[in-house]
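Note that one protein chain of the assembly has been removed; the remaining protein chains are unaltered in position.
Each chain gets a letter, A, B and C, in the order it is written, and its residues are counted from 1.
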Amino acid sequence: MVDLIKRAKELIETSVVKVLIGYEQGTANKTRALFVEKADDADRLIFDSRCVQNLAAYVTKKEVKEKGKMAIAATLPVMRSIIQLASEFQVNDNNLLVLGITPESKLIEFANLVEVETFVHKYEIEIDARNKEMLDKLEKMTQAERWKFWMDELSPCFKCYACRAACPMCYCSRCTVDFNQPQWIPVPSHELGNLEWHIMRAIHLTGRCIDCDACYNACPLSIPINLLTKKMLADAKEHFGAYQPSLKGDHLMSTYKPDDKENFIQ
Amino acid sequence: MAEFEPKIVAFVCNWCTYAGADLTGTSRIKYASNVRIIRFPCTGRIDYMLLLKAFDEGADGIIVSGCHPNDCHYTSGNFHARRRWIMFRSLCDFTGINTERIKFSWVSAAEGAKWAAIVNATVTSIRELGPYTEYKKVAKYPEKEVTHG
Amino acid sequence: MSKIGVFVCHCGENISATVDCAKVAETAGNYDGVAFSVDYKYMCSDPGQNLIKSAIKEKGLTGVVVASCSPRMHEPTFRKACAEAGLNPFMCEMANLREHCSWVHEKGEATTEKAIDLVRILVEKVKYNHSLNEIKVPVTKTALVIGGGIAGIQASLDIANTGHKVILIEKDPSIGGHMSQLSETFPTLDCSQCILTPRMVEVAQHPNITLYTYAELESLEGFIGNFKAKIRRKSKSIDEKLCTGCGQCTTKCPVKKIPSEFNEGLGKRTAIYVPFPQAVPNKPVIDRINCTYYIKGKCKVCEIVCPTKAIRFDQEDQIMEVEVGAIVIATGFTVKQPDFFPEYGYGKYPDVITGLQFERLASASGPTLGEIRRPSDDKVPEKIVFLACAGSRDPAKGIPYCSKICCMYIAKHAMLYQHKVHGGKSYVFYMDIRAGGKQYEEFVRRAIEDDGVNYVRGRVSRIYEKNGKLIVNGVDTLLNAMPVEIEADMVVLATAGIANEGAEELAQKLHISYDPYKFFAEAHPKLKPVETNTAGIFLAGACQAPRDIPESVAMASGAAVKVAGLFSQDELTREPIIAVVNRQAPPVYSSCVGCFLCVSACPYQAIEKEEIKNRNGELIKLIAKVNPGLCQGCGTCVAFCRTKSIDIQGYTHEQMYTEVMALLNEY
Partner (left out) sequence: MNIDKRLVRKDSLEKLFDILKQNSKTIYAPFSKNGKTSFMDAKSFAGISTGHIQTSESSKDIAFPRAEKILDYSKNKEGMSVKGIDFADIPEVVLWGVRPCDAIGIGELSSIFNWDYKDEIYNNRLSKVTVFGFSCNKSDEYCFCTSVGGNPGNTAGSDILFTRMGEDGDYLAEIITEKGLTVVSLAQNLFEKSETLEREKFLAEVPVRFNHEEIRKKLDKFFESKEWIEESLRCLGCGACAYVCPTCACFDIQDEAHGKKGSRVRCWDSCGFSHFTVHTSGHNPRGVQSARWRQRIMHKFSYMPERLSVYGCTGCGRCSRACPVDMNILEHLISIQEVTV
């Protein structure tokens, strides 16, 4: 990513941005986030197929935001997240510059978020084949079998909230689980606490999740929690049409159509 | 053994279903006494978490009911509710929560008879399903020791 | 620690017949925080209320649960009683033991158990209630009256005469409504036009009334005291300021064969027309569907003849926005077209007509100038048959309810016929004669006894034509169902009065409810007949149910008084059941993260953005804020907010959560 390094240096040197968020080599075969604040640090920037962490999680982080205008090396999922965040008034053109990395690994610098949105809308959000297969498999099960599946899968969860931390959409300063009057979600990581936490998480991400898998990648126990959000994504598409984050702010779950179809209300 | 008496919680809006249930009363239509109504201003106010809480605390069935589409006292609370129900119900189904135990309905202020019918049908179907032991098993601490994950 | 009082009402025997009220009170008395509990015969009675008041004072109660009827019935009563005893009224909750328990379940333990549960839910809820203060909002002292029939006219005049402004909108080109179509009115037989026209003129001339005819409600926003209505003023294709109503255009218009709506199709009108001679305003409109110019692009005769150059072919519909504080709906009713009774031959035989058509025939201003002549050949009918309940009280084919006005107008019609056609013979087929009302029964008796109308109790099975006569086959149930056959010259069907087409749509625009027949629903069938469930919107006349003239007028005056009462205050107090975004001490300020998804969820555009700034005026945080004037308290935002930063007073997270907990656990 010679282009990226070069551009990062320029942006920092000319003080167009105060910090650029990109990837660097991490421990072993891992990559990790790099915050370029000095032009020299830009040399550490890398980009390759291992760079899957959703860096958009940092643009709402207080300590990063406070540095001043940010630039972000953004893959397609990151760009989608940014559009969703912008539609939720968390970022704007004044505090964020997007250096897009296309699925073909080309660098595009966007003048503003509207351009990012236009770019993002060229690509429909598609659930990958492996997970689609998994969803199909689960849907073919009986309800009781699914219950067992999830009880088994969720039982190891110790509620470290890495899924929440890694998700760009989970930027709330007080998550529902931190709300204790009343205590909506049981704090302990017992079966009920785990089930309700993950249900709540999936609901709150419905219509907002852009299917980047950050939650799953972050899970230290590799629990397939992304299946829940994927299911919501697939269902939203089925019921309300293809979903794309949009600066218009016509959020899927805070709007409705008078003719929304269902077959279960008597 | 005595017949299983399901516990059913009804989450209803004030303007249509609550009033509809009032009309059931005024019309002296009898129905099963298993249901307890909790009054909300609007179906839009009904938090899906409350439905889960009802199961947590031992409900065997749930009724959620409000104004027919277009009839919402607040114009669109029920439309918002409907969209949330669609997604919430699908998620419940996906996680294996028994969606047959959650009955959604529209009951207007004029449908006293319909309210009685909804309650009776729900009681009958929950009676057939039996107590919601799967959920109760994970919900109540006092019955089990939690140790290792 | 809460000190809660529980008051269990027997409601005479309405509750105590199936619920063991003493046991309910005793059980409730054992709950934590319950300081007093008692059961009593009638809680809503004076002694009952005094029981509550003295307990509040003597025991220092911090919360009250009244277990009696539906809160929709008596919540205001008991909250007021609490307030009078010095307890914040919002510390009072009601458990619905009557409508939701005693009336719907059999006597038994399960029913008492349920009653106990219902009380416990509210006992636990009330522990989380907070004292709330009513919200004050300003009142726009202008009323919007929708519909310019007699009810709308009366309501407009009554409100205007109290000194308040009225905007009256009417969808037709003239006000007057159905009453202007009537010939004479029962039971006095005075001429409808004669008593109505002066009122119509008064409306037009009243300084406090702004009249928009040919106008309809487009949309409505806001709430009591502060509505914003959009009104569509349909294009009349004339400049009303220039038009003098001289009538040149209507005389010269070449399109003359359009069935007149006013005359129920029995007369004709032109394409540019004034619906009837006494119309208010007496200025024409162009019916664009039938006007040659709009169909073919040429003609413009009216424009040529108009002395004031008032014709405007390119005029467009205008949408205007008005701010009003109250709304009276007086949109009236319509009659069910009897073509669903093929056996009566309506539409097939021109001399089978509706009651409203007969009114036009009998009217001096009608197509026959008041002479009863049959439509087919203009002959005066020698034998006439009237059919009551042509659609009413007929759940199978028509409507199940009684249209109420038909018995009276049929008697009137028969009487008018007898007065106008000497030697004519009239028959009335009826199911029952419903003549409840001052002078009504006497009126019917007069028709029968003085004017010789033949009343036949029975239904008509078939009407068919034979040798130029209408053969009416019926039975006389008073003569052992003896078949009756009458060779009539004309038949009048008393068709059912039904809700207007589009009533449902209008109700949805107004956010009011309606009954299964699409008549608008009153807030209470007995005690709030002119109110709707939406505060600030009132009902008058036949839009609520079939009504005769005096009833419509009485309702209109009633609604007007409600409006005037509302306008007598500069500020309104509203229930503080509204949403509130939490605020916390710095550095948090609020748990709201400012995603503003609630903004699009709010049906009332009540959520705004609030900037939190530090002492130097720098923006620290942008959060949501609920405008208490606009919020109606639906709580859609509350269930939606991810951070649980919005709560709704009276139905808070804690209260609703506690209700669920209390319902399913032992306490």
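Just so it is clear, a residue touches a chain if its C-beta (ideal position, glycine included) is under 8 Å from a C-beta of that chain, and two chains touch if they have at least 3 such contacts.
Keep in mind it's a predicted model, so treat the numbers as computed, not measured.
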Per the whole complex, from A:T102, A:Q143 or A:N217 the residue touching the absent chain is A:N217
Absent-chain contact - pick from A:T176, A:S189 or A:S254: A:S189
Contact residue for the chain not shown (choose from A:A39, A:M134 or A:A162): A:A162
Residues belonging to chain C that touch the chain removed from view: 32, 584-588, 661-662, 665-667
Go through chain A and note every residue touching the omitted chain. 26-28, 30-35, 53, 57-58, 61-64, 156, 158-162, 164-166, 173-174, 178, 183, 186-190, 193, 217-224
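Simple rule for what comes next: only the chains that are shown with their structure count from here on.
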Taking the touch definition from the header, please name the shape of the chain graph: line, ring, star, complete or other. complete
Could you give the separation in Å between the centres of chain A and chain C, each centre being the mean of its C-alpha atoms? 50
Send over the residues of chain A in touch with two or more other chains. 176, 184, 253-255
Shared-contact residues (touching 2 or more other chains) in chain C: 601, 640, 653, 657
Within their complex, state which residues of chain C touch chain B. 70-73, 96, 98-101, 103-106, 110-111, 113-114, 117-118, 121, 504, 508, 511, 513, 515-516, 521, 533-534, 577, 601, 603-604, 632-636, 638-640, 648, 650-651, 653, 656-657, 659-661, 663-665
Okay, in this complex, where on chain A does chain C touch? 88-90, 171-176, 179, 181-182, 184, 204, 249-251, 253-255
Note: in the complex, chain A contacts chain B through residues 138-139, 143-151, 155-156, 158, 176, 184-185, 188-192, 195-196, 198-200, 202-203, 206, 228, 231-232, 235-236, 239-240, 253-258, 260, 262, 264-266
